[in-house]
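Note sheet for the following structure.
With one protein chain removed, the remaining protein chains of the complex are shown where they sit.
Going in written order, the chains are labelled A and B, and every chain counts its residues from 1.
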Amino acid sequence: VLHSVLRQRVPDVPIVDLTHGIARQDVRAGSFALMRAAPYLAEGAVVGVVDPGVGTRRVMVAAETVGTGGGRLFFVGPDNGLLPPALDVLGGASAAVQLEDRGYWLPARGPTFAGRDVFAPAAAELARGVALGDLGNPIYPAMLVRLPPPVVSRHDDGVLECEVTWVDCFGNVQLAALARDLPPDVGWFEVGTGHSKAPVLAGRAAAFADLAAGQLGVLVDSEGRAALCLDRGHAARALGVGEGDVVSLRPIGG
Amino acid sequence: VLHSVLRQRVPDVPIVDLTHGIARQDVRAGSFALMRAAPYLAEGAVVGVVDPGVGTRRVMVAAETVGTGGGRLFFVGPDNGLLPPALDVLGGASAAVQLEDRGYWLPARGPTFAGRDVFAPAAAELARGVALGDLGNPIYPAMLVRLPPPVVSRHDDGVLECEVTWVDCFGNVQLAALARDLPPDVGWFEVGTGHSKAPVLAGRAAAFADLAAGQLGVLVDSEGRAALCLDRGHAARALGVGEGDVVSLRPIGG
Partner (left out) sequence: VLHSVLRQRVPDVPIVDLTHGIARQDVRAGSFALMRAAPYLAEGAVVGVVDPGVGTRRVMVAAETVGTGGGRLFFVGPDNGLLPPALDVLGGASAAVQLEDRGYWLPARGPTFAGRDVFAPAAAELARGVALGDLGNPIYPAMLVRLPPPVVSRHDDGVLECEVTWVDCFGNVQLAALARDLPPDVGWFEVGTGHSKAPVLAGRAAAFADLAAGQLGVLVDSEGRAALCLDRGHAARALGVGEGDVVSLRPIGG
């Protein structure tokens, strides 16, 4: 239905579905997914809807930044932490407004679908060149609600603690740590999951198929982040971890 | 594959996927989904495929109505009850035909995929301006097969019985009752599910987040229908109800 609303307003603008796979009401997972996609967005307007506060007095916003290639790129959604990580990846928001001008909203038959009634119409206005300031009053981009950043910390003994930011559909466990957080000359890690279970040995690998069957690996994934994986297996299930959990990587040798 | 068939015939017409989430062979659920989307459709041709009778002598039809904004809007699909509720929402069909002219059908390699071989090609013809009457012989729109309407009945004691028309992906339970069917000054309802279980207390709410954790609520949803919900919970699972079940709402106080 959002597509149909957009099509009626901007029939010639291509629409891309970034994801429909965010767990219900998981604003944090949504913010990470939007952050992963951000470097591949050029220009236009992005609608982000993970919005458990829909219908309440939570603020609805739109923010402007610069997309890959230099075009104007807008993000529209609830002010609940969903948008800032993607804006940050692109250099931060240059301006933001609170969506208030009901003139472009759809007449709502009920209060629970701002994606359809507010965000999609706002994105359509922006995509067709309406100025951000026409949609509502300006707010300071720095005042947008932010969720706590994911845990990444290195201890004195070399152990790297980091949060699971994503379990993809293959079961690969993306960690908040970046490639540069991994010690370069270490070939093996002990992976701890905070359970009472013994740590699991994981080998540094460049690709899934470099791993022996059943062997846990640490690789740099397609976002440049450290990830735990099992070749042709489901690493998250094997380790018993999910998004938001914290795992530890203890370098061995090196 | 339907997209590819459409693209070859009308490359410049935008395509919107309304839903792929209808349970197998559930014509009634499909008819409600199409009805929910109808007010957001402008002009063009809609392909509806929930078609357990595919390959038999069931009739295939196309019907014309007026979309939001006044454009010509066509619905194409099996004559099994799928299309009339959406047509009704838009004011009813002004004309209908039985799809019979095999000239525009795809040569079928088997009888089980009318969506690809008949409905998509018919929709493409209509989308590019071919007259409805060129696709087959006219039939009376009033003769289109209709499924029984969903149950909504108010008893003398004020109890509202209504059918579950949709369980969305959040577990919200949409009821057939409209906002106006809910007594305006009632803050609480006893919700009965026809099981032996005791009724559950539900508070009237304007938004999901108005509810306390674990509290069942009655709100007017984004289609203007009464819905049962649990803030950040799965109301259908908590109540043990599904699409097609009948629930009762007994007003308390008022």
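Quick notes
The rule we apply is simple: a residue touches a chain if its C-beta (ideal position, glycine included) is under 8 Å from a C-beta of that chain, and two chains touch if they have at least 3 such contacts.
What you see is a predicted model, and the numbers here were worked out from it, not measured in a lab.
Per the touch definition above, the residue from A:90, A:151 or A:220 contacting the chain not shown is A:220.
Across the interface with the omitted chain, chain A contributes residues 14, 16-18, 36-37, 39-42, 68-69, 169-170, 179, 206-210, 219-225, 231-232.
Not every partner is drawn; the one left out touches chain B at residues 1, 3-5, 7-8, 11, 15, 24-25, 52-56, 58, 108-113, 116-117.
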